[in-house]
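Complex shown without one protein chain; remaining protein chains in place.
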Amino acid sequence: MSGTRAISARRIRWPGTVTPLVLGAAILLTWLLIALFAPLLAPYDPIYQDAAVRLQPPSWAHPLGTDNFGRDILSRVIWAARIDLQIAVFGVVFPFVIGTVAGSISGFFGGWVDTIFMRVIDVVLAFPFLVLMLAIITITGPGLGSFYIAMALVGWVSYARLIRAQFLVLKNSDFAMAAVSLGYSNSRVMFRHIMPNAILSSVVFSMSDAVLVLLNGAAISYLGLGVQPPVAEWGIMIAEGQGFITSAWWITTFPGIAIVTLAMGFSLLADGLGEALGVRE
Amino acid sequence: MTDAPILTVNNLSVAYEGGGTSHTIIDGVSFTLRRGEILGIVGESGSGKSMTCRALMRLLPSSRLRVTGGSVWLEDGRDVLSLSQGELTQVRGRRIGMIFQNPASHLDPVMSIGRQIAESIRHHRKIGRKEAWARMLDILRQVGIPDPESRANAYTHEFSGGMRQRAMIAVALACDPDILIADEPTTALDVTVQAQILRLLQQLRDERGLSIIFITHDLGVVYQLCDTVAVMYAGRLCEYGAMHEVIHRPRHHYTAGLVACQPGSEGGTGRVHTIPGQPPSPGDMPPGCRFHPRCGAADALCAARQPPLRETHEGHACACHHPVGIEAEAEA
Amino acid sequence: MSRYRFVLYRPFQLIPVLIGISIITFVLIRSIPGDPARVLLGPRTTESALARVREQFGLDEPLWLQYFYFVKNLFKGELGKSILYKVDVLKLIATRIEPTLVLVIGSVLLALLIATPMAAIAARRRGSWADHLIRIISTAGLGFPAFWLAIMLILLFSVQLGWFPVTGYGRTFWEKVHHMTLPCLTTGLALAAVLTRNLRASILAELQSDQATAARARGLPENVVFWRHVVPNSLVPTVNLLAVNIGWLISGSVVIETVFAIPGMGQLLIRGIFTRDYMVVQGVAMVFACATVLVNFLADILTVTIDPRVKL
Partner (left out) sequence: MSAPVLLDVRNLSVKFPMARSRMGLGPRRSLNAVSDVSMRVAAGETVGLVGESGSGKSTFGRAILRLGELTRGEVLLDGQDMARARGEDLARLRRETAMIFQDPYGSLNPRLTVRQAIGEVLHVHGKKGAAGRDARIVELLELVGLDATLMDRRPGDLSGGQCQRIGIARALAIEPRLIVADECVAALDVSIQGQIINLLMELGQRMHLGMIFIAHDLAMVRRLCDRIAVMYLGRIVEEGPTEQVFKAPRHPYTRSLIEAIPEIDPARMLPSAPLPGEPPSPVNLPEGCAFHPRCPLARSECRTAVPPFVGGAHRAACILAPGGRLNEVGENLPETTPATPTERIETC
């Protein structure tokens, strides 16, 4: 009953007319603009230390207050958007590319190639994500570059598994078999017919993955193994403010809110995209 | 078959409401069911045959679907559509049982068949665990499941296709309902297994006086099983009457076309008769008679006015301005 | 019972994964630049200690032989000695396991306690304000950095209200409960966000499933349909989700132990990294990996128990 199926198809409705896609895109766009125009928007230099205004609560001069070095929190939050957006983007792109290539090779060819990839994936997945990343960073030394290397080495498995599963389903789908029966070459079937359909779910996944990457990046900086001071980054700012929570709550609170909103933007975009493209996690 | 109707559906309508618009999915469907009668509801995908039965069980699959009018009278004079939730649970399963096309998805995969049946029995009749279990075994035996003692502990996925359908019939009949609604129960089965299930339904009718509403797209199955038949097209009832009368002397052009479409008709060889075009979609119904764009006998009247369902003969009603075989009188 | 036969032979199937884990940890330590013996013993050490390590791991032998010695030591339960604490890594880990275990199990229990009713309310009153609220909170919850949430909870419950201690672990049972409540709540809340979203989606799907419709059609009241047919079927994907998230949960505990200064394995790991105590890093990583494998194995047993269709 095609008619009833169309009607009973489940649609996730969000309150009002604002769809998650629009809301998520708006949040991300806002942060992107903030990051781009940081020099214009930030009232102060993010690393300038002014001993005269240490630990000031939010005021007209310093809307989000100042930290223990007298640096303006608002300016630091704005400048940090550049670093954290970069973390979310690069932390996703490298694993995405590696995982997609590995997953499609594994899924398309099957056999021993697939077996080897699956074993490697099993082993990498056996390690808790952050633990393996930390172990890698131990070797490469702290810093943003190390973070990206660790991210690429660890994060690709999720994409590889996802793409592989999609390939296995699509490879046996009627339309792929139709393509083979019409005499199309292997590469045409793989790149023109299977890949565009398979990659949709990874694109959606990459949006929710961006949330995890962002949180991981911030956590690693918080632990002191990522971005190094005095650079403004939300995770570091939270770490720096932790010692002052009893006296200066604003130092930790505002960078946290920044992370939550940016992450929410990615989550909403993932929900919206998944719904629009008919992909379910 | 006795004359007193056990179920009377009167002018049942269902609408889909969403995105600011509302369109009618089921438009004024009426029929009656008598004790021991097997009524076939035939129609193609999207004709609303399934939806009609969901509506009268108040099991519409989406909150956007709403019954907009009509009534469903039980034998005791209650209207199913105005029952409270509590009363409804006493009607479903106890008075009206229901089986579906795909037993694999309509049975709980993580509960054994026996427990599902016993659960229904214990819910409707307040009896003990042991008694319910014994009764459950009895029902499994009645629907032809061999070795019920051990099969009762099996799960859905451990049954074959035909056995699953038998198990679902057992679940539906657990509380001895008067009416069984069968929503395309044999469509997914192989023909030899279909024949077994049709035979079983006939037996249940003969032995228990069960009344059955049998929904199908296959006129052949209707011919083999039913006493009366209702033909639906695009959400409306277009013909209704005694089965032999409707199939051998169809009055509605759609029914006539459908009978001629059967691959087994005309000796079963040569080109197949077809109905040109395709059924309309729910959001885009043609005005007047909904079949007129595909009908060879359509004229301006058909495009302008919806034909009412009228009795052409004793116990045979048809919604057509120009019924097959009845000439001028239709104009009146 | 034959469905449970995999319990007997699954451990053998896990051997390749365990070998893989040992290879990765082996390679990790060997890829640090410099003299491995010096790397393993730290900067301040004696020549005799260096010689002993070189002999124990055969550091002048070919790499595959070194790996062989490494595995042989593993079987003897020797993961090497900590540079900082001067004790066997395994013994060190043994003293640190309890707080981490309490944290992980406590968080899972709290998360289930929070997520199940939330998801049930949201799914059954779909489209109501309660549903919208739960969904917005859980979606936002996905993006809460655990360490920040921890600080916020400390600010509220410890600093403002003074209900819970800020840091530490305690000695007696009740002290431990007192100390671990906030840490468990932190990771529990983060996990609850993920669980609520997924459980809500699978309950919604099950509520509209054919089998639920059929259960209503045989006259079962909505409550019976929900608790007897909808919830058991929705739990199947949730168990898998929990198993998948165990790695994530351990990662979270590493950070949370640092925030609350809990003397667990996570804190040990972080200290190990800062003090370049490589043997500790290697040992903790390995134990965590094996724990993940074990949890996934347990999840398989649970899945088979609640879903008779699954064959392993």
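As written, the chains take the letters A, B and C, and residue 1 is the first residue of each chain.
The criterion applied here is as follows: contacts are C-beta pairs under 8 Å (C-beta built on N, C-alpha and C of every residue); 3 or more make two chains touch, one makes a residue touch a chain.
Remember, it's a predicted structure, so these values are computed and weren't measured experimentally.
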{"item": "Absent-chain contact - pick from A:Asn197, A:Gln242 or A:Thr261", "value": "A:Asn197"}
{"item": "Options B:Thr32, B:Ser45 or B:Gln90, residue touching the unrepresented chain", "value": "B:Ser45"}
{"item": "Candidate in contact with the missing chain, chosen from C:Arg5, C:Arg38, C:Arg52 or C:Lys72", "value": "C:Arg5"}
{"item": "Absent chain, residues of subunit A that touch it", "value": "2, 173-175, 177-185, 188, 192-193, 196-197"}
{"item": "Contacts of subunit B with the absent chain, listed as residue ranges", "value": "44-45, 144, 146, 160-163, 190-196, 198-200, 203, 217-221, 223-225, 247, 257-259, 261-265, 268-275, 278-279"}
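As a working rule, only the chains that are shown with their structure count from here on.
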{"item": "Distance from the mean Cα position of subunit B to that of subunit A, given in whole angstrom", "value": "51"}
{"item": "Residues within subunit C bordering two or more other chains", "value": "127, 208"}
{"item": "Residue list for subunit A, restricted to those that touch at least two other chains", "value": "8"}
{"item": "Touching residues on subunit A, where the partner in the complex is subunit C", "value": "8, 10, 13-15, 119-120, 122-132, 134-139, 208, 211, 214-216, 218-219, 222-225, 235, 238-239, 242, 245-246, 249, 252-253, 255-256, 259-264, 266-268, 271"}
{"item": "Subunit B-facing residues of subunit C, complex", "value": "126-127, 208-211, 213-222, 224, 228-229, 232-233, 236, 306-309"}
{"item": "Subunit A partner contacts - residues on subunit C that touch it in the complex", "value": "16-17, 20-21, 23-25, 28, 31-32, 127, 132, 135, 139-140, 142-149, 151-152, 154-155, 159, 204-205, 208, 246-252, 254-255, 258-259, 269-270, 272-274, 276, 278, 281-282, 284-285, 288-290, 292-293"}
